[in-house]
Each structure stands twice: as structure tokens, then as C-alpha cells.
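The other protein chains are all here in position, but one chain of the complex has been omitted.
Read from first to last, the chains carry the letters A and B; within each, the first residue is number 1.
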Amino acid sequence: MSGSNNAQAGQMAISFKLNAKEYNLTISANERLLDLIRNRLGLIGTKEGCGGGECGACTIIMNGQAVNSCIIPAARADGAEILTVEGLSGGMENELHPLQKTFLEKGAIQCGYCTPGMLLSAKALLDQNEGKEISRELIKEGISGNICRCTGYQKIVDAIYTYARERKGIE
Amino acid sequence: MLFIPMLGKEKALNKGKGEKMKFSNLGKETPILDGLEKVTGRARYVPDLKVEGMLHGRILRSPYPHARLKKVDISKAERISGVRDIITGKKVSQHKFGPMVPDWVILPDDKVRFHGDEVAAVAATSEESAAEALSLIEVEYEVLPAVFDPELAMAEEAPLLYEEKENNIATTFYVHKGDVDKALAGSEIVFEETYQTNQVYQAYMETMAAVAAPGDYERLTMWLSTQIPSMSRLRYAEALEICAEDLRIIKPHVGGGFGAKFEYKAHILAAVLARRTGSPVRMVNNREEDFRAGNPRVPMKIWIKLGLAKDGTLLAKDTRIIAGNGARTVYAPAITSTACYRIDSLYKFKNVRSTGYTVYTNTIPTSCFRGFGNAQMHFAMESALDTICHQYNLDPIKIRQQNGVTPGFTSIHGWEIKSCALKECLDKAVEESNWYDKKKEPAEKSPVKKGIGVAICNHVSGNRPFFKPFDGSSALVRLTPEGKAIVFTGEADIGQGMNTAFALIAAEAVGLDVKNVRTAAVDTDISPFGLGSFATRGTTIGGRAVYEAAVNLKKQLLEHLARVYEKKIEQITINEGQIYFDDQEDPITVAKAIQTISYTLGGTSLVGHGVFVPETVLPDENKYGNVSPAYPFGCHIAEVEVDTETGRARLLNYWAVHDVGRVINKQTLEGQVEGGVMMGAGWALGEDMVVKEGKLLNPNFHDYCLPTAMDTPRGRIYSYFLESGDPNGPFGAKGIGEPSLNPVPAAIANAVFDAVGVRVKNLPITPEKILEGLASA
Partner (left out) sequence: MTWENYYMPLTTGEAIELLVEKQGKARIIAGGTDLMVQHRSDPLNVRALIDIGRIPGLKEIREDSRRIYIGASVTHSQIVNSALLKKKGRVLVEAARTVGAPQIRNVGTVGGNVVNAQPAADTAIALTALDARIHILSGDGEFEKPVIDTFLGPGKSCIDPSKELVTAFSYSIPGPGERSCFARLARRESLALPIVNLGLWLCLEEDDHILKDIRIAVGPMSTVPFRARETEALLKGVLLDKAVIEKAGRSISDEVTPRDSFRGSADFKKQMIGVILKRSLESALEGKGVDSDEREQ
């Protein structure tokens, strides 16, 4: 059994990999994953927009899938592999993931609050469709759990579509 | 030729006198300059800030729409460990203040007036302690009769929110020009209808937030998620009864505002708690309280009567508006007056009359939301025109071209339309959308029908009456010894990309590469005073101040170059970061030159200072004036499909053409238009704050249905920009933020009518209303 409890009531030890780094931490059994990421690890790129899984601002990739970290117990991170926006570029300070680059170039960002979550939903979608052609409809579906109030989504869809095609070598 | 459609590439522009001008920075697709920190997640917003020793603030909100506070007992709550302070109405000053009407207090000690009204506030060392303390505050309420509908609130027997406000009327606006009754009597076509616009939520992704921290010299620093850093400093000083100089406001990145982020109670409560405890206090709304106690759109009931000649010439407009103010006044009165008369400067009216009541109800205080009342009236006016065209067989495009304002026109209220490509906007939209061909297409055989609708818009780029002392802006542009320019402005980028526009303007005016220019975050200790982000004024007024500062900087730079390099000023040209001397083959870089110059000046930077106070005219008693230095225009065409069995309407394609004066940054212009269109579409087709007995039933993103990516048009939003070159805007630029939304609900309503013959007069256009219309057809 994993994630069993420590001596201190309510506390538990977990270990996980986040942005390619190993962590061993003691957490509260009732903590949210979002709070672990933001408050404990200080990774403020993951935002809280609603707290109820309804806006996607807190989206991270956990074991290859986009999830809302605001409604996931931190305990479940035990043994997991997690990616937040800070790890998207592969940990290189001055490098960007191609998705970050296209978002930037195509104007897919305005206020920026939804951007980290949006990027991670986009990445999960592309990873899951590796080698396949991706339509705009599929992209819209893939980011349909991420609310953006500024852009009207068009430039975001364009950016993801552009990168998806570049990746496949389609011009 | 006055305007040239911009297609994104560098364009040679006719500057009137036949002299060609080529821009090296403007008119392109420039990614926002603060995009890097946003894509990497490094951008800090108020909720991301951590200040040593920071306490967590929470607000206890009323569960009743109207109640007397008989007792607020905090004794149990105070005992929770970690609780540092709890304030109630009894513990704070009861002086009144407010942005428009002094009906605010820090916390009330007599009664609460809406479900969500502030009762008490807690500061504790953790969020958990603060939450626990909140749950232990015991309040004895005496529930009072409440009123929710503005029209009912005006009735004699309605309960009063404020004893001194008869019939719950907060403010009344009245304007009459010409002779409306006579003009109506002489009109061949007289049309009368009532429209209703609902209460909707701005839904910025970052909720309202503040961190307030006591600082040196007994000053208070506040990091705010705000559109008005400089103005809120004045208002909060008034609220806190301190000197404005003792307040320092810093605006980091802001996660959207759309009009909501003006003066806000929670900010003030954070400040009070910080001053009392001597510790920094963080106050961040959770989404539910942001819904319940934010500043949503002013709902309006609009009665409109129009008189026209048989040929479609508009002769008279008569309107009466009842607007919901909510339980205390934010900016609703100004919004109501805008709804009453701004649209009068879209058409060449000669006789107009309008009365607007802003009425208190026991509901959420309402305020600014992109469009500022003009959007509400656009829905009424542009829907009405469409119906008139249908009933009298007039062409909806031609009627707008025939009556729309033209360059050089002075409107009935004295508004001077200097630049205007309204007619060209209509032409372009018609052409791009294939309007006339689509109009001719036969109706679909399937239950899903297509339709197309048009609406035009005007707006302002600045609003003289908004802040009584002045409307204008100032800016500094500093050229550092490293050859980088930093723009200092008090105008607030809240995600629209204004800071990038400012950098482009400064770069263009000085002759720098925009890569070496940035705009500093607003910090009232350093930045010049700026009124802030509203009235679509940023690029035009703020941008013009930046332009003036950049011109001033360039002048200084040229003088120093002449001195240090022993040239005449006429011998020097600066372009894209290079300095050319006419007697020298190779240019030198600005960076190198400025370094040399700065060594002769004790290492200083060169600072250009710019001021722009446009020659606007504050409206007089008869509302005659000229409120804005420039007026933007636009034309929207919506194509929809409507399922006649389910009643659902969906966007197929959308064409938005705007007269923006000059394209500063094509990418952010498109971004504003695409965002504005979807925001308008959300409003038109479903967004609605459902309130029952004063209680909001859908205070979350699951039940308050904002458009998702899957709700965007099946096709595309096409945007086009026409350049009418306004004499006041920087390089001729006018604003885009609000015009991008103003015509959307009407364009969609008109398209729905075209598709299925159902006219929905009260927003939103729900399946139920469409089915009802179909059933009664």
C-alpha cells in the first residue's frame, strides 16, 4: 500500500517527480495538489481560477494527462510524474517549448492568467495524438476545459494548430 | 485618401500633405512584450505575491438581501488561534465616501443591503484560521423587506435602501435637444419598443485581489489587481482618511478586468486590517464571492421610440431607461447616462430626448463592463433599426450609411467627429461577408436555418466627464545609458497589450527598435498620474502622452548628439536604434551614443516628459460638450445557425471591421476584436446572472456559462482595420477595447431574426425564447 501515514496525525510522506525533479515531502492528508504546488513548492505559474474544476487555470499534466490540480488531493501525487508550466521547456532557463513560442508569436496570450493551464492542455492533447493529424475541432475540444476570457480562443487555436502542423512537417 | 485598409505588412502612408511616411514599428504583428513571463508562468499577479509576515484576510458577507444588523458578536471568533484582528462596523469609522455617490462605508454598522454585502473582516495567520473565525462570528440579523427589480423599486410602496433616496432613485439623467415631440409628429415612420439587457459578469480569470502592507514613513503600500492605480489611490486615501501621498499603489500583472476592477471594498478592508495589525494583509476573493460581490454589468430596461422619414432618414429618438444600480453606487449613474446619449453621436440625429434612472435595489452593486452602457443601448438601437428595416422594407446597410456620422460632423451633443471611416467599415463588412449574396440565399430545408445580421457602433477614446478635474495623461520615457528605453505611465495594462502599444509608439517616435523598449509596471511612487484603463482611452490618450514624451526625449537626444559629436541637429537622423550623420558613412548605435552622452552628464539617463490634455469639453447642463479627443467606429456582421427544434443559436462566422485611426499593433488589435466578439456572443447567447429573491443562483463557472473554445464560431472571426488617421491620437490611433463588443449582441439578435423570424428583445437569446417566438409565429 502506498501513501500510508506518518506518526503525526493528518500528515503523510509522499514522493513524486515534478518537472523532472524528485521530491520527498511530508504533506497534510487533506491538502489540495494546487496548494502543494503553489504554496509549498512556490511554483506560482499554476493559477487558481475557480477552485472547482470549472475553468482549467490550475491545469497540470499528471502521468501524461491534463488534470485540474484544484480538485485533486495532494496525496495522490505520491508516485506520480507531474509537469507544470515551469517544467514545460525541459528546465532550460532561457529556452521555450515550441508551444510556448507559438503562443507568444501568434498572440495567443493577453492577460496571461489562463496561459499556463492552456499550454498544458495543449501539450497533453498533442502528446496523446503524436503522429496524428489534428483538426481545429479536436484542438477546440482539447482546450475546452480551459476558460479564456480575453482572446476569444481564436489565436490560441491557431497557435496550437500551427505548431501541430509544423511538428508533422506540414506547411 | 483618408483611410487605407491595413493588412499587416508595412505600408507607405499618405499623411495628407502628400508626404510619404513609412513606419518601422507600427502596423505589424508585434507579440506582446511581457509575453515571455506569461508563457513561462513567471508573471506575478497579486494572488502570487508573498510578503514576509503576510496575514490572510477574509470577509464575512451577508446571507440576506436586506437586514438590520442587530448584533455582531466576534468573541468566539477572536479566540481562534492565529486570528490577529476582526473588524465590524462598530470598530471602524462610519464616514461616507464613494466613487460617484457617497453611499459607501468601510463596514456598515446599521444594515446590510445585498446578499454578499460586507459585514465583518478577519485577518489571520492562515487561510484556515481566517475561515474558521468567519464561521464563528455570530450575527443577529433582522430581516427587512427587500426589492430586487429596479422598476418595482421605484414604486411608492417599495422598501427604501437609503432613507434619503426617494423612490430608491440614486440619480436621474435627462437630456433633450431639438424638439422630439414635434419631430415624431412629423415622422412618416414611428417605431416604439422596449428592450432589456441582463446582468452579466466580467469573469476576468484573476479574481479581485489586494495585498496591503505597512511600509516606511508610516506609509501603506498596496499591490492591487486594478484598472485604476492612480485614481484608486485618491479614493482609498479618502476612505482611509489619510493623505494620498501616504499610499503607494503598485499594479503588477493583472488577470483581466473588463471594467470590474475599479474601486473595491475588499481592497479597502485589506488596507484597514493592515494598518490596524501593522502586518501585510492579503485579500483575494474566491470565485463565488467574486460573483456575489463583484461589480457586474448594469442591467437596463430601455424603451425607445424612433421617428423616421419614409426614405429611412432618422428624425427623432426618444428613450427612457431604468437601470439597476444595485445596493450601492459604483459607476452605474455614469453608465446610465452613457446609455442615454452616447449613441446619439453615431447617427446624424437632430432631435433626441432621453431620461435615465439609476435605481437602488437589494442586489449586487453594478458597474463598468466593456461598453459602459453604450453596449446596452447598441442592443436596443441596432435591434430597433433592424426591425424598422424589416417592417418598412428598407435596406439595413443603406439606412446606416445614410444616417451615420461622417468626418467633420459635429453631433447634436457637440461631439466633434474628426476622423471617421464608418461608411467604409460598412462597405468592407458587406464585401467581406458577401452580405447581399447571403441575403438572397433561399431558406434551408432542414430544421437548422442560417441567418445574417448587421450592427454598427461608435464609442469614445477617453471620456471627459468621467473624472471631473481633467481627462488627459502624462508619461516619461527614460533612455538609459545602456541604450534601452523605459516608458513610465500611470495607465494600466490589464492584459490588453497596452504596454506593448506604448513601447511601439515610443520606439517609433524616437527611432528605436521596439526590442529595446519596455513599459514599466505602474507604481504610483514612480509613475506619472494616469487615470487608468476605461473609456477605451489607453492607446489614444495614454499613447499620445507617451508619444509626446518620446518626442521630447528625441529632442534632448538630438541636442546632446549635436553637442557631443559636434554636428548640427539637421545632420542627424535616428532610425531603428541607429544614428546617422549625413557626413558619415556608418551609423552609430543609440546605445553607444547615449553611453557617451551620459558620461558627460554624470551618468544620468535622458528623460523625456510628455503631457497630453486633449481639447475636450466637459458637457454643460444641457449635456453639450465634446467628451473625447477621438471617436472610433465599426461595423459587425454575424452569421448564425438556429436549430428550430431545440431553439439553439450558434455562430457560424463573424466579420468585424473597425476604424481604429491607425494600426499600432495588428496582433493585439485582432486579439481585442476576437475577445470582444466572443464576450459579446457569450452575453447575447446565454450568459446570465440568475438572481432569485436577491440571491445569485449561479455563482460559479459551471452554471454561469461563459463561452468555451467549442462555442466559438464554426468558421472564424474575421477582423479588418481601417485607418482614418485621427488628428489627436498618437500617429492617428483610436481605441478598440469597447467598440469590439458594442455591436455584438445586436448583430447576433439581427442574425437570429434573419434566420428564423424571431425577434428576441431581452437578452440573452435563449433556446426557450427562440422556441417561444417560433411557437407564436
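We adopt the following convention: a residue touches a chain if its C-beta (ideal position, glycine included) is under 8 Å from a C-beta of that chain, and two chains touch if they have at least 3 such contacts.
This is a predicted model, so every value here is computed, not measured.
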Practice task
Touching the absent chain in the whole complex: find that residue among B:R68, B:H176 or B:R648.
Solution key: B:R648
Problem - Which of B:P707, B:G725, B:P739 or B:G773 contacts the chain that the document leaves out - result: B:P707
Fill in the blank from the handout: Touch rule applied to subunit A and the missing chain gives residues 1-5, 9-10, 12, 29-30, 32, 51-54, 56, 59, 65-68, 71-73, 75-76, 78, 121, 124-125, 141-142, 144-147
Completion exercise
On subunit B, the omitted chain is touched by residues 645-646, 648, 686, 690, 697-698, 701-703, 705, 707-711, 767-768, 771
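Definition applied: only the chains that are shown with their structure count from here on.
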Practice task
Please work out the Cα centroid separation of subunit A and subunit B, and write it as a whole number of Å.
Solution key: 30
Handout entry: Footprint of subunit B on subunit A - complex, ascending
Key = 38, 43-52, 54-55, 57, 84-86, 88-89, 96, 100-101, 103-107, 109-116, 119, 139-141, 143-157
Handout entry: Of subunit B, residues touching subunit A in the complex
Key = 29, 31-32, 34-45, 47-48, 202-207, 253-256, 258, 286-287, 494-497, 667-668, 670-671, 674-679, 700-702, 706-710, 712, 716-717
